[in-house]
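Missing here: one protein chain of the complex. Every other protein chain is in place.
Our next item is chain A:
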Amino acid sequence: MLDNLDEFFKGFGYTLALFLVCAVASLVLGTLLVAMRVGPIAVLRSLAAVYVSVVRNTPLVLIFIFFHFAAPIIGINFRWVQVHIGSYDFTSAFATAFVALSLYTACFVCEGLRSGVNAVPMGQAEAARAIGLPFSGVMTQVVLPQAIRASVPPVASALIAMLKNTSVAAIFFLAEATATMRGLTNDYSSQRIGIFLAFAIGYIVLVEIVSMISLTFERRWRIA
């Protein structure tokens, strides 16, 4: 295991990179979705509701399979993605994982935020409307700031689940941590248990960091 530390870190490098870009994308998309779901326009409301129920009810692996094997047939592919940073290559496998994982996680972020919106008393939104704020103002200045506070724990859970879900990309052409582990266990089958433990600990450390960040936000944003 010690001889292959560079591979170990490279595997987790891809995992971490995938997590970070997906976290940003799914937070943005999830916020948009929740705004659509609680907004005044009926079409957008049902559109967001349909999206969330369809995508959330589909296994993540199926979403990956769709973007890897079905989408290219109808012309949707990510071959044009060619980003190389140092020894890291972010090409179609990474882009596909990014799209699949972000679209999937956004649903859970949306639902987490919605639980926060529901926790904001009705009178807050009514008061905001009463002083003449448009919907965007009601959302960005009154409802969402309070809703986000209340939804830190569920959104953090969605992100932690997403961090572990990055391992699904292992079977779809991306050499992230789990794929690296499988490569190492095959080459060094006599050290299978040590390799497995090292990678399991790697995931635990990453998840622990995410939950600590979430705790910090929870404390900082606590309603006095």
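By definition in this document, contacts are C-beta pairs under 8 Å (C-beta built on N, C-alpha and C of every residue); 3 or more make two chains touch, one makes a residue touch a chain; residues count from 1.
Note that contacts and distances are computed from a predicted model.
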Legend entry - Omitted chain, identified by the protein name its UniProt record gives, among "Helix-turn-helix transcriptional regulator", "Carbohydrate ABC transporter permease", "Glutamate transport system substrate-binding protein" or "FkbH-like protein": "Glutamate transport system substrate-binding protein"
Inset, instruction - Would you mind spotting which of A:115, A:157, A:185 or A:211 touches the chain that isn't drawn? - result: A:185
Legend entry - Of A:93, A:106, A:128 or A:206, the residue in touch with the unshown chain: A:93
Legend entry - Absent-chain interface as seen on chain A, which is shown: 69, 72-73, 77, 79, 89, 91-93, 170-173, 175, 179, 182-183, 185-190, 192
